[in-house]
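Report on one structure; see the data block that follows.
Note that one protein chain of the assembly has been removed; the remaining protein chains are unaltered in position.
Chain nomenclature is as follows: A, B and C, assigned in order of appearance, with residue numbering initiated at 1 for each chain independently.
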Amino acid sequence: MHSPAPTPAMTVDDQQRAEALIECARDFGQRGWTPATSGNYSLRLDDGSILITRSGTDKRKLDLDGLMRLDPAGRPIEPGRASAEAGLHVQIYLRCAQARAVLHVHSPIATVASRRFEAHGAMRFVNYELLKAFEGVSDHDLEFELPVVGNDQNIDRLAASIEPRLGQAGTLPGYLIAGHGVYAWGRSVDDAARHLEALDFLIQCELSDNR
Amino acid sequence: MHSPAPTPAMTVDDQQRAEALIECARDFGQRGWTPATSGNYSLRLDDGSILITRSGTDKRKLDLDGLMRLDPAGRPIEPGRASAEAGLHVQIYLRCAQARAVLHVHSPIATVASRRFEAHGAMRFVNYELLKAFEGVSDHDLEFELPVVGNDQNIDRLAASIEPRLGQAGTLPGYLIAGHGVYAWGRSVDDAARHLEALDFLIQCELSDNR
Amino acid sequence: MHSPAPTPAMTVDDQQRAEALIECARDFGQRGWTPATSGNYSLRLDDGSILITRSGTDKRKLDLDGLMRLDPAGRPIEPGRASAEAGLHVQIYLRCAQARAVLHVHSPIATVASRRFEAHGAMRFVNYELLKAFEGVSDHDLEFELPVVGNDQNIDRLAASIEPRLGQAGTLPGYLIAGHGVYAWGRSVDDAARHLEALDFLIQCELSDNR
Partner (left out) sequence: MHSPAPTPAMTVDDQQRAEALIECARDFGQRGWTPATSGNYSLRLDDGSILITRSGTDKRKLDLDGLMRLDPAGRPIEPGRASAEAGLHVQIYLRCAQARAVLHVHSPIATVASRRFEAHGAMRFVNYELLKAFEGVSDHDLEFELPVVGNDQNIDRLAASIEPRLGQAGTLPGYLIAGHGVYAWGRSVDDAARHLEALDFLIQCELSDNR
């Protein structure tokens, strides 16, 4: 199906990252976090290009053929159609220099929270031990925010509304889009997955306190 | 157990569809969507006949022997007793020309919603990104309805009450029957399963907002 | 560990029933219905004796060694200590002539319901399609009750309080004990398991409507 395009080869490290991403996608799929072929995932490779899930595939069954390459600006360097939200992945890699993996899922709990907290513009997590799961957090006794932005089918406009929320002090490495789902990122697939798991946990706890 | 009746052979495509249906039934069973041998599933085959689950079997263990053939009007063309609700499947195939698979489950969440929203006659889903999982939906910023009808042990009467709700503009490819469960359909087993998964997700989100 | 006591041999049918019971125990254990080694299960064998789980074993790992024989009055005819609640199993077999399998689990949902509905003395299920999962129920448009009795560490006294609730018209083949869990039975392991699964479903739906 792929034309023999001169896509640059992946390094051995890249290949291991891709395997980790596939394992992560299958695990999250089993948890019901990517219903109805939703969700999308990406990696920043060693040469700066981006490996991202193709549009419309079942993420529970992700394999290498379900991933394609974009250049750092988000232009395809391989045949195929990338996830419609590739622009949000590109934005995160541009703004967060250390991000190497971006994960986006539609867990029911994140979606419910994204709607309930849209008017607040953020969820606030205070005094949770699990905040220590986020890289760089060592003192649990702080307040962290997870931004919540409105949804928009125009990805450029959506990215623009997210832009001022990225990289602020006291903000966790992720955000919610109302009625849509949750994004999280990190220095590696493991870090990003740990962050997403921690966000799911924190959101679940807060929802139980905000019925 | 089967007499050597002259049931027409299935095409290779039909056989693949049947395998997909069986896999889907087992997956949904594992999720607890077909408790106590409930639920029923069908396919429209290439010759227009219908392959449907037999009555009273455990859908978590569905195999080819658990399926039987009906003609397009719903009359058995093979020995055995089809699901009591075969008439609803036949109706969907008659009214929705492109439907090739119909899935009906009794997930607790669909049953709770079916009772809570019976008086409204429908559930309404607004501004959910996951609405894009439904075929033909491209603009998330619309309002979609899932019809809710009262239950009736008389299948003809039940079908008559559903009839005016099928194929309306702004209506999703499925419906709830009060105290009973959810139906969904699509052009293929994959499409129907994606639709059912999306409905389960949307219903779950709405119930969290309507305690 | 077993002395070579003259325990009567099981028939081939009995052995198949025992295998079905073990499979059922493992399945229910995986669902979290028998936390902390709780729950107990039994069969009435072809000679009228009772095969029941031993006390204190992890039901997720049930095997033949975890089962022992009682005579129809509940007296051990094999070395070992039967579940403390064997008396309730014996009572069901005495009062319900067709019961061949009795299943008792501690699912969180049944326990919550047992406490919430103790003062009512019963849970009432109206117009649920899934009521048809119970043997003999053909018209869904009826009202069925599941008795709820207070707990008692004295099994004879507990049995006495259950006695008047067994076998009444309009009563499902099961009951709840407050703060304790749920019992269900049937003509076979499959029937009893289907009944228990249906009760779990119905209780779950009612709890969602009675927060």
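Some points to look at:
Here is the rule we go by: a contact is a pair of C-beta atoms (placed from the backbone, for glycine too) under 8 Å apart; a residue touches a chain by one contact, two chains touch by 3 or more.
On a predicted model such as this, the values are computed, not experimentally measured, just so you know.
Among the chains on display, the ones the left-out chain touches in the entire complex are A, C. The missing chain, though absent from the display, is touched by one residue of C:Pro8, C:Pro108, C:Gly121 or C:Pro164; that residue is C:Pro108.
When the omitted chain is restored, the residue from A:Leu64, A:Ala84, A:Ala160 or A:Cys205 that touches it is A:Cys205.
One chain of the complex is left out; on chain C, the residues touching it are 35-38, 106, 108, 111-112, 115-116, 151, 153, 177-181, 207, 211. Not every partner is drawn; the one left out touches chain A at residues 127-130, 133, 139-141, 194-195, 197-198, 200-201, 204-205, 208-209, 211.
Please note the rule applied: only the chains that are shown with their structure count from here on.
Chain contacts here run in a simple line, from one end chain through to the other with no loop closing.
The most distant chain from chain C is A, comparing centres defined as mean Cα coordinates.
The mean-CA centres of chain B and chain C are about 33 angstrom from one another, to the nearest whole unit. With centres defined as mean CA coordinates, chain C is found 46 Å away from chain A. Looking at chain B, one finds that residues 211 touch two or more other chains.
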